[in-house]
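Have a look at this one before I ask anything.
In this view, the complex is presented without one of its protein chains, the others remaining in place.
We just call them A, B, C and D in the order they show up, numbering each chain from 1.
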Amino acid sequence: MAEEALLQVEDLKKSFGGVTAVDGVSMTVRRGEVHAVIGPNGAGKTTLISLLAGEIGPDRGRILLGGRDIARQPAYARARLGLARSFQITSVVPEMRVLDNVLLAVLARDGRSFRFWHPARSDPALVRPAEAALERVSLAHAAGERADAISHGEHRQLEIAMTLAAEPELLLLDEPMAGMSAEESRRMTGILEGLKGEKTMLLVEHDMDVVFALADRIDVLVGGRIAASGTPEAVRADEAVRRAYLGDEAV
Amino acid sequence: MDAGLVAAQLLNGLQLGVLLFLLASGLTLIFGIMDFVNLAHGSLYMVGAYLCAELTDATGSFLLAVALALPATALVGAAVELLVVRRLYRRDHLDHVLATFGLILCFDALVQMIWGPEGMAIRLPAWADGQQHLPGGLVFPTYRLLIIGAGLAVAAGLYVLVVRTKLGMRIRAGASNPAMAGALGIDIGRLFTLVFALGAVMAGLAGMMIAPITEASIGMGNEIIITAFVVVIVGGIGSIRGAFVAALLIGLIDTMGRSFLDMALKLAMSAQAAETSAPALSAMLIYILMAAVLAFRPQGLFPPKTR
Amino acid sequence: DKVRIGFVTTLTTPAGVIGRDMQDAVNLAIQDIGGKMGGLEVELIVEDDGFKPEVGKQKTDKLVKQDDVHFVAGFIWSHVLLASRKSALDGGKFLISSNAGPSQIAGKLCHENFFSTSWQNDQTPMAMGEVLNQRGVKSLYVMAPNYAAGKNMVAGVERTFKGEILGKDMTKWGKDAQLDFSAELAKAKASGAEAIFVFYPGKAGGAFIRQYQQAGLQDDIALYTVFTVDAIALPNLQKAGMTGVLGSLNTQFWGPDLDTPQNSKFVSGFKKAYGRYPSFYAAQSYDTIFLIKSAVEAVGGNLDDMDGMRAAMKKADFPSVRGAFRYGNNHFPVQNFYLRKVVEDADGVWTTTVIDTVLKDHQDVYAAECKM
Amino acid sequence: MLRIEGLEVFYGRSQALFGVSLEVGEGEAIGFMGRNGMGKTTTVNALFGIVRAATGTVLFEGRELRDLPSHLIARLGLGLVPEGRQVFPNLTVEENLTAAAANRGGRRNPWTAAQLFAMFPELEARRRHMGNLLSGGEQQMLAIGRALMTNPKLLVLDEATEGLAPLVRRRIWACLAALKAEGHAILAIDRHVPDLARLADRHYIVEKGRIVWTGSSAALAGGGADLERWLGV
Partner (left out) sequence: MSRRVGWLLLALLAAGPPLALAAGQPFYVDIMTRLVCLAAAATSLNFILGHGGMISFGHAAYIGIGAYAVGIPAYYGLHDGWLHLLLAVCCSALFALATGVIALRTRGVYFIMITMAFAQMVFFAIVSIEEYGGDDGLVIDIRSEFPLLDLEDGLTLYYVCFALLLGTLYLVHRLMRSRFGMVIEGAKGNERRMAALGFAFYRHRLAAYTLAGALCGLSGAMLGNFTNFISPEMMDWTRSGELIFMVVLGGAGALFGPLIGAAAFLLLEELLSGWTVYWQLPFGVLLILVVLFARGGLAGLLEGRRG
């Protein structure tokens, strides 16, 4: 298999006032792999994702997507280059319907948003993929609900549906399973598994069952630095990681 | 342009700034902390002024009248909160604007029904009515100095209350998430009434301070409230420190504009044109300032930190 | 049929206090004539302009189109009158200004169906300029609100005052008028002028006087006013103990103590009905009704006879509170202007008294521009 | 101690709870489970007066809570770790704790900020940071700490371990166990069934707004419940 690097991060740094959240991180995500980032709370995982997605700018460092440095590009431009993120704390458009939320994601991918005249909600080119994405996360039943009238777990599903509908090359998943019940979590794991090979994923997750089931490689972030990295087996066996993060979970 | 005039105008600007701060601090409390846009804040300013005028007539003493009018204004504020405002916290800003505009209309009409269209003058006690001779040969009205002093004292007290006390913390907690604060046992209903009443007192106090100068009149709060909003915005919503800095800034700019702009304009245009356009342009200054500040700092001078 | 009179004035906002005075005077006048003119009943429709030209115009439109009045009268503010003028005149109605007298309407925009029962803006300050000259004032500081009348007032005093004008402030006007004059007063004082001339109608007048006294300027710069210290401002000034205003001078075409039969009847009637002195606004409004009455009676109640009524009004043949006067070609009064002083009357109430005649049978300068 | 009976809740026209009944005994720990959107949070919110129940009774130590405002309910000794953290964004970490501080359960040695910082050293380092600047997990810790600061008699946790690192989760479960040992009652919603089973004495499973199973931890472990069907495990 061609071990082509899709995303390369070099010496990335970000501090907030006195707190250095990400402290010189370098990593490589290969095309088609599921690359997990784990680490204690406050280690800088979400910050890393925000840096990659372009919501905040780095103090230093480079982010190469397919060889192109995108570190100074705004979030929307990166999204257009095929980068999509899901949010740790659910972020949808609350007053729109569930389906409309996904529709927006499809529209974003489609890119032709300066169209003033034709109704969007009856445009099959938008509606069909959106419905398919909802189907995929088994949320089709709620398509017509307002997005602020569904439960926490359903929000999480919607969050993933939107990320999927954007059909990105690289998915940045920030705790996708948070708030999902065991059942939904398992189904979601199945969905992500099905995407494996087709999409590249950077996965942040505290649920070790999910991480070990999905990840091809794992980076462990502690205090803003990469403390260990390698295959799931290697990381699981790493004594330092166990002490700093896993506890007896992996035993 | 002589130094004495500049010094006098600085003091005038300071006095206006302090007055604006009194108004703006109540706004920033209610607006920044409870996220409620209260256009009717200016009406409480008016109510304060009228109550004080009425009580000065009744008691014959300005100070006593202020002492009585302050709690009375607080009561009015609390009543407004209980009757109208409290149902609106969870609505969006537009609803606030609309409802409080309704309140303004009610207040203006009610005041006219009670006190008639003519204003109410307040007679200052003799000791406050004179002038003070300041160093540098400056003569300044005693009463305006008093306003400066009172305003500064209130600013300090307010800062301590909101930032340093547990009450202040609970108010802020309730503001950001009332349901959660309630679930922690904080009686947000009462707290909010309290804050609103406090804001009313500050507005009322500002009204009482200005009334002996311009007299209490209908609608007196409706224009100055916009300036107070400008202060809040320039300072950064919710920031008492920001409101203070911005109030002084705007007080000074406004006064300086009124004093020296026509001179400056005369350098560029005919005296006639300068004289007629100067007042309009100086009134425009604070808006230019606001737009300039927001162009570079879209959240004002002291924005809250967010993620 | 009835004689329908539309009356546009300001009833809301603080300026409503002026409107109230006018409305009271009109009601009193109608009562004094027994509610009838030339055998016809009088119907009065009062509209509030809210101190806004646009609203004033809207209300005029309503009076013309919906109420189909015969006379549109009232108008405190020059800009409101300018905005409403076209609606009333194009609608074929008589337009009578009971106060506002902007230069345009006296000059280029004069119209056969327009009449004034007041004065042209420039005249009163022109009288004041003469007074200043007589008293040997050499240097002056000028303050007025920045609107049509304010500009006219300043132009008026500049026209006759022979000394030097050391500074001038035109302050913000309208519903959010500037009322705190600290900066301007500091400038006036620093200018070193001998006297200050101000025009602040309504409540702004009271505010100005108060701050003038609080700043302790009585000894530095003498105060001369027009339309500022009047029956509207004085009660509040008295209440606030602004004794500095006693003895101050102003000019006017009228005074409550002017000795004419009609004026005695008016002032005593007004005081009796409302318990206060009438203002000049009231006096002019009172006159308005009598002017209309003279017109209606001249045509024997035939309200379609516009020409007849116009000719009658032109004669100014009615008992005016100011005594006899005549109309100029532009239908503004040619009349006297008096110097008045603020005094305490026998009952201890502050009022003004006429102490001198400054201009006799004075016609405004814009009349020359009127092609009528 | 707490008895909920026949609770029905509507959101607009759609019904979320269809007569939920559940009981928490003195010093008892209860697990409350169910898949997404089944009505767990709705039950909790109804208990705290955050949403209003249409019918049913909520008795806490014999007092009817249904019509009480939230703050009075909380003052009776109920503490909430809400779903989705809901820390106060505009208060610092320390202020978040201080603002909540009260000894509602009349504990002899009430929780202090210092004790909580000892339990969550991550928070100590951030004590002067605004709540909204914290990471997800840090916020979760703060939410737990905040609830503890009210020293409740009954602690209600709605997915309190969401987003926490495995090690921290351990600490939380240990702390809950300690609280229970002290005699505090606990009502916990959590997706980690084994952990919950270890802590709780009894469990309720809710499905589509109805309680479909209730029983002891032993029964749960012994396969008394069709967990596959109701929870997907």
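Here, a residue touches a chain if its C-beta (ideal position, glycine included) is under 8 Å from a C-beta of that chain, and two chains touch if they have at least 3 such contacts.
Values in this document were obtained by computation on a predicted structure and should not be read as measured data.
Shown chains touched by the missing chain in the whole complex: A, B, C. In the complete complex, the residue from A:E95, A:E198 or A:E239 that touches the missing chain is A:E95.
Checked against the full complex, the candidates C:D21, C:D48 or C:D169 give a single residue touching the omitted chain, namely C:D48.
Residue A:R115 is the one among A:R115, A:R128 or A:H141 that touches the chain missing from this view.
Although one chain is not displayed, subunit B still touches it through residues 31, 37, 84, 87-88, 91, 93-95, 97-99, 101-106, 108-110, 112-113, 226, 229-230, 233, 237, 273, 276-277, 279-281, 283-284, 287-288, 290-291, 294-295, 298-300.
In the full complex, subunit C touches the omitted chain through residues 11-12, 16, 48, 52-54, 57-58, 61-62, 65-66, 78-79, 82-83, 85-87, 146-148, 173-174.
Residue positions on subunit A in contact with the hidden chain: 53, 55, 74-80, 84-85, 87, 91-96, 100-101, 103-105, 107-109, 111-121, 123, 126, 162, 166, in rising order.
One rule holds in what follows: only the chains that are shown with their structure count from here on.
Relative to the centroid of every protein C-alpha atom shown, the closest chain centre, again from C-alpha atoms, is found for B. With centres set at the average Cα position, the gap from subunit B to subunit D is 44 Å. Taken as a graph of touching chains, this assembly is arranged as a line, each chain contacting the next along an open chain of partners.
Interchain contacts (touch definition given at top) occur between A-D, B-C, B-D. On the side of subunit C, the complex with subunit B involves touching residues 11-17, 19-20, 146, 151, 168-172, 175-176, 178-180, 182-184, 186-187, 190, 203, 206-207, 210-211, 214-216, 232, 235-237, 239-241. The part of subunit A that touches subunit D in the complex is made up of residues 16, 19, 39-43, 45-47, 88-89, 149-154, 156-157, 175, 178-187, 206, 208, 244-249. Contact residues on subunit B toward subunit D in their complex (touch as defined above): 166, 169-170, 172-173, 175-177, 179-189, 238, 304-307.
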